[in-house]
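For reference, the structure I am asking about is given below.
Some chains omitted; the rest stay in position.
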Amino acid sequence: MKKVRIGLIGTGYIGRCHAIAYAQAPTVFNLKGELVREMLAEVNPELASAQAATLGFNRSTGDWRELVADENIDVVDICAPNFLHKEMALEAIRHGKHVYSEKPLALDAADAEEMVRAAEKAGVKTLVGFNYMKNPTSQLAKEIIARGEIGEVVHFYGTHNEDYLADPMTPLDWHCQKALAGLGALGDLAAHIVNMAHYLVGNIDEVSGDMMTVIKQRPDPKNRSLMRDVENEDQASALLRFANGAHGVIETSRIACGSKMGLTYVVTGTKGSLRYTQERMAELALYSHDDPAGRQGFKTILTGPAHPDYAAFCISAGHGIGFNDQKTVEVRDLINGIAAGDRMWPDFAEGLQVSKVLEAIAVSAAERRWMKV
Amino acid sequence: MKKVRIGLIGTGYIGRCHAIAYAQAPTVFNLKGELVREMLAEVNPELASAQAATLGFNRSTGDWRELVADENIDVVDICAPNFLHKEMALEAIRHGKHVYSEKPLALDAADAEEMVRAAEKAGVKTLVGFNYMKNPTSQLAKEIIARGEIGEVVHFYGTHNEDYLADPMTPLDWHCQKALAGLGALGDLAAHIVNMAHYLVGNIDEVSGDMMTVIKQRPDPKNRSLMRDVENEDQASALLRFANGAHGVIETSRIACGSKMGLTYVVTGTKGSLRYTQERMAELALYSHDDPAGRQGFKTILTGPAHPDYAAFCISAGHGIGFNDQKTVEVRDLINGIAAGDRMWPDFAEGLQVSKVLEAIAVSAAERRWMKV
């Protein structure tokens, strides 16, 4: 079986989740290639070495450039901060590596476009970590829509709200700095809900956006008595027009008190509708207008082995999968894509399309007018 | 005790709910005036007479002009179709009557403005039937916000979605005709959520709207093989900017499959947030960011005697009040306002303000640009 040797850059929050997914994927799925946790890069050799031991990687380095150039690496997995995605990806592509990158793909659409072009030219495969669409429940939503069970989609409302910066005394970090993060809540969170809208409904053509930096200054992390400017938006909203004619709205916030994992959507069709919240990731509510009078209502479907990719984790319904299991489905797509040529999606092109939508929202908000994506 | 003699025009859907509220209000509340169900008007004398017997009114007439001119009427209650509100209200005001009108106040803001001016000039009191804000649960939401329990409001998301026209084979009725209804879902449904936004957050300054007539033709009610044009919107959405700086979004639909009474709101503040759906009208979810780590979460408060206006119905918590009970609170405000000079709100001025917002959304959608209200 063909080996797929992973080179992981970055082992913070999301890098660790990748590592867990790598650890369990070969046991959960009958992968079409042999997943090898080959090499790991961190900011210095000591941390890299320690993390390699902890996360089960064969080798490590304190220099990511060494990793992307290593001839025994097939895929470079980028879990570094946003502002490094582009440079790392381009270097990896230059060395002929396939690239698996966390979202957002880049700080802006122009950078993302450069990355797409480079990957296309080099003929390497790409994948972006929009893991929420890998949840069996959202795959079920897709299936229900694709089969026409709710008719033609006429409306989409989606959010990705969290509250990690709700406290105004939380110090300023890289999320709040344009040079490091690009957009604020839009880039960090809304990327997911835009991808979900694409997945469930189709591409977005036009937007009218608005955004707001609610907490305008935050304490400097090193000197808490010094207040520094927040450079990007805490919350944003946008009216959407989809290419297929559906209308919609998305909203995002990083200060939405009480929303811990507030990726939610309501998809309305001409014959039914769907409701979902990631905080109850095992449940999809389906309403069918064709149900008999007096027996209509939202049916709470609990994800189980009758739904896509669930049975690999457990053969009984309702037992539940978790966040890292979504990543494991994503890793399955990565390995099978590289080892066996299976479709890998969302790829860099989708990452770019998401960036274009987010950028259009930001520009629309600044110029206070509708924008074509 | 001062008598408040009611003249009710229209006994269809909502007129009947008013009648039920009139019947129970004196038993539920210690009213400051004596409520008299004096006279009722319907489209012909026979129906009027039958309905007066059923609904407990002393007298009846087949001519609403007779009712508004009757010297033994103190308040004219307008439950006729939207396109008649203006004419009836102006006539009633001309006869010096106080006016209690169902929403929307008029077909457009210009008409509403004329009504406000007439009432002001005549010195009569007015009330508009935005009953959802009378629910003890929403009064509790208002109390929580007013006391600063969720900090400063920074975001409002609200909907009023229903699905009464979701079936494309439902024949065209007056709701779909501009001359009779004015706006579509915006006028019929969103009026409520705009009022709620005003009540909970404050006035709306600017909007960017979008709208869509999803089902472009419907069968003629008399000749089902003949298809006729739907003249107003099935669904609409708008970005909002409030006068106090908060941002927001409202949405409305009359084809939102599965939403039976989909008035919902999420109010986000700097220290907490509130979630509400009218379909669970006894529940308000409150999140306080100040709760200790590990004990944070949305608390589902079940309305009870500790909340405004609940104990008049039942002194035990969680026993529940219904839609007509909201109207009964509204009727209490009407009687006490007229008999004892208590504040009556939402009055025509608020009805006008709501119309202005709705109209701004419609114009904004047509012209695809932000509009001042």
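The first chain written gets the first letter, and so on, giving A and B; residue counts start at 1 in each chain.
In the analysis below, a contact is a pair of C-beta atoms (placed from the backbone, for glycine too) under 8 Å apart; a residue touches a chain by one contact, two chains touch by 3 or more.
Here the structure is a predicted model, which means the values were calculated and not measured.
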2 chains shown - copies of the sequence in the complete complex: 4
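Here is the rule we use: only the chains that are shown with their structure count from here on.
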Chain centre separation in whole Å, for chain B relative to chain A (CA means): 41
Residues of chain A that touch chain B when the two form their complex: 150, 154-155, 157, 163, 166-168, 208-210, 212, 214-215, 235, 237-239, 241, 247-249, 251, 253, 255-259, 268-273, 275, 287, 289, 296-298, 368-370
